[in-house]
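Data block below; observations after.
Left out: one protein chain. Kept in place: all the others.
And then subunit A:
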Amino acid sequence: MSETRIDRRFRALKQEGRAAFVTFVMAGDPNQETAFRIMQGLPEAGADIIEVGMPFTDPMADGPAIQQAGLRALASGTTLKSTLSMIREFRKDNDDTPVVLMGYYNPIYSYGVDRFLEDARDAGVDGLIVVDLPSEEDEELCLPAMKAGLNFIRLTTPTTDDKRLEAVLKNTSGFIYYVSIAGTTGAAAPKASDVAQSLQRIKNATDLPVAVGFGIRSGAQAAEIAEIADGAVVGSALIDRIAAAENDDEAVRSVMELASEISAGIRSTVKH
């Protein structure tokens, strides 16, 4: 597979000696226009990689914050097609921030896997995270995605034992997303020391960068993770800002404020 923006970004960050700031926001939340403004603003607020959620009616691995974001997005008329259009717009003046689509399989399956991969690549998508496609179902999307030149990024969790880890890592590229607790998105963060141990186990098994997510809400927490991981993923905390905002302008401003704070936290740490 040829190098993607994700590979390039992690290589550059390695040289800089710091971890990646990975943001997650939902396409179409709170509405399509504002979601686009948020996406456009994130790189300047310090985001190194942007994960864009594809809304789904039945997000079985998400907590209340992301569930609500998905419902707002669907209510605003967001579809997989409009999500891809947003990314195509974004690419018009940003050609280097990696974009990862994250969500559930059914909307993709419904769109048609081959057509989706073609359209996603054309739109400027670099990678995919599909929550309900474990390695057992690699033939569905993972293998075709790799063929199409997109990174298929997999979640590993505290329940992924050494034997499974091998299978999970097998067809993965881009980076590994370590979900630091068994739970839904938005749950409380575990202790950094517990995370460090699990990270070591994954690091022993792969050369791919490992980003850590679930429960990171502040610059200080992100800094702790940035010290031990190759990336820190922040989602629910940003989405909570959107939910709490009184209007669209405030939503944009508030998300950028938190993103900048977290970015500063990450940039304050230097890798050992």
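Convention: contacts are C-beta pairs under 8 Å (C-beta built on N, C-alpha and C of every residue); 3 or more make two chains touch, one makes a residue touch a chain; residues count from 1.
What we mean here is this: contacts and distances are computed from a predicted model.
Of "ABC transporter ATP-binding protein", "Sarcosine oxidase subunit gamma", "Tryptophan synthase beta chain" or "Branched-chain amino acid transport system permease protein", only "Tryptophan synthase beta chain" is the UniProt protein name of the chain excluded from the display.
When the missing chain is restored to the complex, the residue among A:Gln67, A:Asn151, A:Ser254 or A:Thr269 that touches it is A:Gln67. Interface note: of A:Ile6, A:Met86, A:Leu101 or A:Leu133, the residue touching the hidden chain in the full complex is A:Leu133. Touch with the chain omitted from the figure is made, among A:Ile87, A:Ile108, A:Ala189 or A:Val210, by A:Ile108. The chain that is not drawn here is touched, among residues A:Pro43, A:Pro144 or A:Gly183, by A:Gly183. Looking at A:Thr34, A:Ser76 or A:Thr156, the residue that reaches the missing chain in the full complex is A:Thr156. Residue-level contact of subunit A with the missing chain is found at 56-64, 67, 71, 74, 79-81, 104-111, 131-137, 154-161, 164, 168, 179, 182-184, 187.
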